[in-house]
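Here is the structure we will look at.
Of the protein chains in this complex, one is absent; all others appear in place.
Up next is chain A:
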């Protein structure tokens, strides 16, 4: 299988406190991979390192063969990587629709914008069509003209997924996409994300909801204190002694059996 993202020996310490200690894994196109681990195990730092928000101390990160570890976040986005944040903050003075349009950064230069012209109008029309499509798929059509900051926490999560998709990414990284999202909507999200994977978009998902992981992911990466302690299918997690110890605790994980 070809690989899209390769992470090799990534290490990061904050003030001497090692947060990532030689993380290795790879993801192929269209693959759905979950990242789980206890709080403080380095999941969000891993996402920040890959997306360029946190410079790594050592190691290599490659997307489609291109090294990412010294690039700024906007350059990494240009190579086809999009992400969402754990706590998505949204603009107060922009509507949901406008935020989605702003998430499409093509042709935003000063002169192109000021002068306008046929190409600029065509780009704007294309962006509006795409934004309208994602509004529908993410069930946000009803709040299209609401200030984005006024959305509920769950709706902001959906909007941030929509923003990430406006850039046609090859790899989408979601930081706790279901936190605060209604269970019914969670089911729709599973179907929607599987649809994205079927189109060849790889997904890397940090999540605590083991049901969601079990339904969606083909593979799980288990982090503990900055190390990958297991890589297996969600069904195999409950048989992994290190996983049980590090994350799931001694009590038997009912949710995992449901996911099997």
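The rule is simple: contacts are C-beta pairs under 8 Å (C-beta built on N, C-alpha and C of every residue); 3 or more make two chains touch, one makes a residue touch a chain; residues count from 1.
Methods note: contacts and distances are computed from a predicted model.
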item: The complex's invisible chain, by UniProt name, from "Ornithine carbamoyltransferase", "Peptidase C69", "PPM-type phosphatase domain-containing protein" or "Branched-chain amino acid ABC transporter permease"; value: "Branched-chain amino acid ABC transporter permease"
item: Candidates A:26, A:94, A:139 or A:232 - the one touching the absent chain; value: A:94
item: Among A:43, A:83 or A:211, residue touching the chain not depicted; value: A:83
item: Contact partner of the left-out chain, one of A:13, A:26, A:102 or A:232; value: A:102
item: On chain A, residues whose C-beta touches the chain left out of the figure; value: 51, 53, 72-74, 77-78, 82-83, 85, 88-95, 97-99, 101-103, 105, 107-110, 112-114, 116, 120, 123-124, 128, 145, 147, 160, 163-164, 166-167
